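To start, I am sharing the structure in question, which I have written as structure tokens.
A single protein chain has been omitted from the complex, and every remaining protein chain is retained in its original position.
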Amino acid sequence: MPDTKRQPKQRSLPEAGQMADRVAPFALIVGIVLTTVGFFLAFFYAAPVNGAEVYARDAAGNILRDSAGNALPALEEIGGQLVSNVLLISQKIFYFHMPVALVSFLALAVAAFYCVRFLMTKQQRYDTCARISMEIALVFVICTMITGEMWTRFEWGVWWTWEPRLTTYLILMLVVIAYFVLRNALDDPERCATYAAVVGIIAFVDVPICFMITRLVPSSVHPVVLREGGMSADMGITLVLVLIGMLCVAFALYRMRFRQVRMQERVEALKAALDEE
Amino acid sequence: MATPSTFRQYKTLLVKDVRQEFRTKEMLTSMGIYALLVLIVYGAALAQTSNQLDILQMSGGLLWALIVFTSLLGLNRSFFAEKEQGCIEGILLAPLDRSVLFLAKATSNLLFLIIIEVIAVPLFWFFFLTTTTPAETFPLMVVPLIVGTIGVAGVGTLLSTITMNTRGKDVMLAVLFIPLIFPLLYACVSATTAVLVGGDTALNTFMLSLVLAAGYDIIMVLLSWVLYDFVISA
Partner (left out) sequence: MNPVLQEIYSTVIPSAPYIIAAYALLWVVLLMYVLFVVRGFKKTEKQIAILEEALAEKEGLNR
């Protein structure tokens, strides 16, 4: 079986062992370095987020008030800055939660792209790429749910709340799991690939719609909590670093898995050819 | 012989489905009985709640849950007759545009679902809502019901065509259908609850949710229509 199918006026199919694979180990190392740097930055460089306001107290511990009866905010100097709020460090999870979530959605987008290519060309190779992208999406969605769960548990004190972000990630996870359940339930490879491709495309279109709808539908019980203001520069840098790092890690994982699946496919083809003789 | 126009094809397929269903009324009766049974389960589930419970706030959600479960049953059986008699191959042999098949099937599913809703919603009122008075905007409830059912029928027809050929058909349909229909469900429940409960912001919520649900319908049904060709040919 030829390694790359070259057809006139068409792109060649993705294959293992090419340029992308030579880049992959470097990408892995870059990714690990960047995420580690991001980790340290998150804890030592980015400013902690402010929580509730803290009030000034006298020696006995009673809250000081001004002439109008309002509580006076406390002002403590920490690290050269005046602080008057509770400092939260549970928000540090956010620096990894957001990149992982973005990467999982990106993996879903890549899977949808390969699904479209498969439906257009009916080449099995694209179906393989789509399946592997979905696996990467699943891995990163699980990471998202774990980090999101830990963050929610501490921040809000509950294990789950039906807010837009969490709900959309849950739907994303269910949809990716449904993709794999469907693949398992079908035997005929061509039919399996076609149906899976269709479901992949629908899933990719559905997730942003889900996010928009859960965010825009007004609900008295679960108000959408928007973090106030934008991010300061130090938080932004940390976030971008971890994001690029995670992207590199995801890319490296994808190439590694792709290489393994291609090798498996080639061995199966050899076995079949040998059996026929 | 010229191929009949698209509308003619669509009408023929639709009439075939409706006529077949009305001959036996098999699917309609089973869906209707299923809806009644779900309502009875709701009765058991809500039996222990005190009089303090504001059932109006929950009724939008309960009603839509009922519609989703009943539609799963109906969608599972939508291609049942054709598959059993080997009719699918016959239809595919005819020089039809495959998307017409989707439209006809989706419309017939829509019609059956609406018939069931016409029965189920008054039943729901009878069992649970006679102790309360809904806000006077409640006739507007019809609009999210229609908009939601269009989305359910469209996406559901595509998914039932996919799961028709898998192992474990019913469960497979549920596994695929519910995550994909979730946004529509969310928006429709919000709209229905808004008009049932009423209040100052009710109409704003209603309009916004309805616009979102309509957006979902347009995008997803169009996408299903485009993708249907690949699915039915596999």
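As written, the chain order gives the labels A and B, with residue 1 at the start of each chain.
The rule is simple: contacts are C-beta pairs under 8 Å (C-beta built on N, C-alpha and C of every residue); 3 or more make two chains touch, one makes a residue touch a chain.
Because the structure is predicted, anything quoted here is derived from the model rather than measured.
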{"item": "In the full complex, displayed partners of the excluded chain", "value": "A"}
{"item": "Residue in contact with the excluded chain [from A:V23, A:V37, A:A56 or A:L102]", "value": "A:A56"}
{"item": "Contact footprint on subunit A, counting only the chain that is left out", "value": "39, 51, 54, 56-57, 61, 74, 76, 78, 83, 85-90, 92-93, 96-97, 100, 135, 139, 142-143, 146-147, 150-151, 153-154, 249, 253, 256-257, 260-261, 263-264, 267, 270-271, 274, 277"}
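In this text, only the chains that are shown with their structure count from here on.
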{"item": "Separation of subunit A from subunit B, taking each centre as the mean of its C-alpha atoms, in whole Å", "value": "33"}
{"item": "Subunit A - residues contacting subunit B, complex", "value": "119, 167, 171, 174-175, 177-178, 181-182, 185-186, 190-191, 194-195, 197-199, 201-203, 205-206, 209-210, 212-214, 216-219"}
{"item": "Complex contact set, residues of subunit B against subunit A", "value": "155, 158, 162-163, 165-168, 172, 175-176, 178-180, 182-184, 186-187, 190, 201, 204-205, 208-209, 212-213, 215-216, 219-220, 223-224, 227, 230-231, 234"}
